[in-house]
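Missing here: one protein chain of the complex. Every other protein chain is in place.
Presenting chain A:
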Amino acid sequence: MATLTIKDLHVSIETDQGSKPILRGVNLTINQGEIHAVMGPNGSGKSTLAYTIAGHPRYTVDSGSIELDGDDVLEMSVDERAKAGLFLAMQYPVEIPGVTVSNFLRTAKTALDGEAPPVRTWIKDLRGSMEALRMDQTFAERNVNEGFSGGEKKRHEIVQLELLKPKFAVLDETDSGLDVDALKIVSEGVNRAKESNNLGVLLITHYTRILRYITPDFVHVFVDGQIAEQGGPELAERLENEGYDRYAAATA
């Protein structure tokens, strides 16, 4: 069983006004098979945490560590992190003109496994996964995310999650912009990936809505670049009733 360990993580971004600290000492340990919800108000640094784990060049790690079973994730390139078993479902998946979904997924699968997937099982897996996410088969021959609606982009992210079979997935506001039907479909996909691959999930969200469909084992409240409180699923219910105001008052 793999473990993702984040210790005293400090991260900043470069702005026109100079370096701006975003994360101020984050500690978090996720075991495979666990679902951790990270909840917090806008601007609290939730997405920064997601992109830092994935290795986006915009974010500078000033101190602290991220380890996957003792291996230093921060030393890995973006694609090495994916190969180590990390996956980021993005809030705004980018469009890639001229690259079809089918070509993209096959290339990614080949890169992760070190060999091309067998043709017959691959096509079956791709079809099955798209069907489960209620994506029409024609999407396979469309260019990556090009002309996809917001909901289609999110479902495409979960298709990738199911096919690429990472150990840990960071879901960055995957629920935003989804209607309730799409939210259920996406949630089912995440639950399936957890059941079949013992996926560990870091579920980043502003709202408690998605937690009705994906039950977290742990809830962390993120405020001002730090975890302000943690607990079980009951903490999410409390947030639903009280909002984030009392944390804002505490830090003010």
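Some notes on this structure:
Keep in mind that, in the parts below, a residue touches a chain if its C-beta (ideal position, glycine included) is under 8 Å from a C-beta of that chain, and two chains touch if they have at least 3 such contacts; residues count from 1.
Keep in mind that, in the parts below, contacts and distances are computed from a predicted model.
Set against the options "Ion-translocating oxidoreductase complex subunit A", "Iron-regulated ABC transporter permease protein SufD", "Simple sugar transport system ATP-binding protein" or "Multicomponent Na+:H+ antiporter subunit C", the UniProt name belonging to the omitted chain is "Iron-regulated ABC transporter permease protein SufD". Checked against the full complex, the one of A:I66, A:A82, A:I158 or A:L171 touching the unshown chain is A:A82.
Residue-wise, the contact with the chain that is not shown comes from A:P57, picked out of A:P57, A:G70 or A:G147.
Annotation: of A:P93, A:G151 or A:P233, A:P93 touches the absent chain (contact as defined above).
Although one chain is not drawn, its touching partners on chain A can still be listed: residues 54-57, 77-79, 81-83, 87-88, 90, 93-94, 96-99, 103-104, 107-108, 111-112, 143, 160, 164.
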